[in-house]
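Rest of the complex left out; these chains stay put.
As written, the chain order gives the labels A and B, with residue 1 at the start of each chain.
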Amino acid sequence: MDLAEALPLGELAAAFAALPVFPLFDTAYFIISVLYLKYEPGAVEMSRKSPFASWLCAMLHCFGSYILADLLLGEAPIGHFSHNSSVILATAVWYLIFFCPMNLFYKCVSFLPVKLIFVAMKEVVRVRKIAAGVHHAHHLYHHGWFVMLATGWVKGSGVALMSNFEQLLRGVWKPETNGILHMSFPTKASLYGTVLFTLQQTHWLPISEANLIFFFTMFMIVCKVFMTATHSHASPFAPLENLVCPVLFGSVSSGHPGHHHDHHGASHEVSHPPPPPPPAKSKEELNEGTRKRKAKKAE
Amino acid sequence: MDLAEALPLGELAAAFAALPVFPLFDTAYFIISVLYLKYEPGAVEMSRKSPFASWLCAMLHCFGSYILADLLLGEAPIGHFSHNSSVILATAVWYLIFFCPMNLFYKCVSFLPVKLIFVAMKEVVRVRKIAAGVHHAHHLYHHGWFVMLATGWVKGSGVALMSNFEQLLRGVWKPETNGILHMSFPTKASLYGTVLFTLQQTHWLPISEANLIFFFTMFMIVCKVFMTATHSHASPFAPLENLVCPVLFGSVSSGHPGHHHDHHGASHEVSHPPPPPPPAKSKEELNEGTRKRKAKKAE
């Protein structure tokens, strides 16, 4: 029995879940993804020096989730690139953001109100990907809980989970951190969301997939838009984590959420890299500076 | 004809080979694997700061061999995680070793006599994995000698062969060494064992699989238990290698075995990391020189 089917928004959720993402929402997804690539220190110079590597990076940012999921499930990691229209669209977005005359396109899409709309649309795609990932894994491994969780998670987190290698492609190497050691909000939310979708898929959560997609998308949009608008990094999960973690794992630095490297918003945060590499840190700060400047330019 | 079938221990070997490994021996395997993860510098802090990354590391230590073998054979690297009971068992072991109140569980299992028993049991699982790996590869590539060797080897060595990436997940990066450049005893023994199992599989070694499993397991147990008990790192293969290598590959530094980084006991040994780090750059220059000279010589 489904407790939400009764409410009038049952149909709304169904209609929302049926909404096609391809041209419109995907475009928003690509725009925000490539935007964050451009925020990365050195990304612009690279796009001038070796455009091909820059394009490859952009593809990783746009299709990282498909590549990782295919890798995990032993399918062709390049398989998704057989969707030519999708790749061409992403390429167009990359070209406009990096090479549009007078940086016009970049200025438009990084204008906050516009950007917020795209951020919201990106979350719609993200949640769909998680649902699809869990669904696909459930189809392959009917009782493979952990496989469903892993697949949904990588589908939701995308390039953040291979940040080290995406950076390596750009000639940058920061081994002291990665998207798993310091989870950004989207990475962590994808993880929690995947748990919900896995429970739903295995009928432990009495709610229809359409409703779950609807509610979780709303949650993600509200959080991400708020965080982007206010440049805040207070994880909405912090209270819960600070309640549960100490019980389960002993004393966890409650300042932990502050440590998050929001990979998808690196440009905006004051990052606190862990102690290990002092020199790296100073480099970090320098980049921070250039990053800030870029960010400023963006507004 | 089988020269060992005659001996009375033929049935013993058969019975031993038929012994199921799942709950008991696997538990020992997980305990020792996670134990060595906890020995790694920084592993404990990580388990407090980001328990999820710590859990992922533990999974790599417990299931690395399956992940690598599946990767090599183009199967789903996450496939083995569909065995929920196995993953849950490994998770329980990880939790007990890292978060048990008063560190009780850790103290028990790392108490030498207890530990030696588990070490012995782990070798039982290791040898089974090698045999299974060779068997599986032989099934896929009937005459693929090198495929059998590779599969058996990674099944036996496990996480040691991806040490660099396991460290990267923990934010540690030691490029100057890896589990292939400086083979630990288990890695090397797995390699030699795989050769035997491949010869047996292709009927070049006149011995039944059961007997080979029995004898090789005994050899591994004796060696590993002795080495763990005495903290020694003198490779039992050194004499043979010092005899063969000079003939085949010219002068090999006979001090080589001493340099082994026993990945599964890194914390115990006084590790001699090869000079590179500081001289890395200067070496670079020297090499520049040698390279130049070589180039000259080439003409």
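Rule of thumb we're sticking to: a residue touches a chain if its C-beta (ideal position, glycine included) is under 8 Å from a C-beta of that chain, and two chains touch if they have at least 3 such contacts.
All values reported here derive from a predicted model rather than from experimental measurement.
Counting all copies of the one sequence in the full complex of this file gives 3, of which 2 are shown in place.
Note that in this section only the chains that are shown with their structure count from here on.
Annotation: 35 Å between the Cα-based centres of chain A and chain B. Those residues of chain B lying in contact with chain A across their complex are 46-53, 56, 70, 74-79, 81-82, 84, 87, 98-99, 168-173. In the complex of the two chains, the chain A residues touching chain B come out as 71-74, 140-141, 143-147, 150-151, 164, 175-178, 180-183, 191, 245, 248-253, 256, 259, 274, 276.
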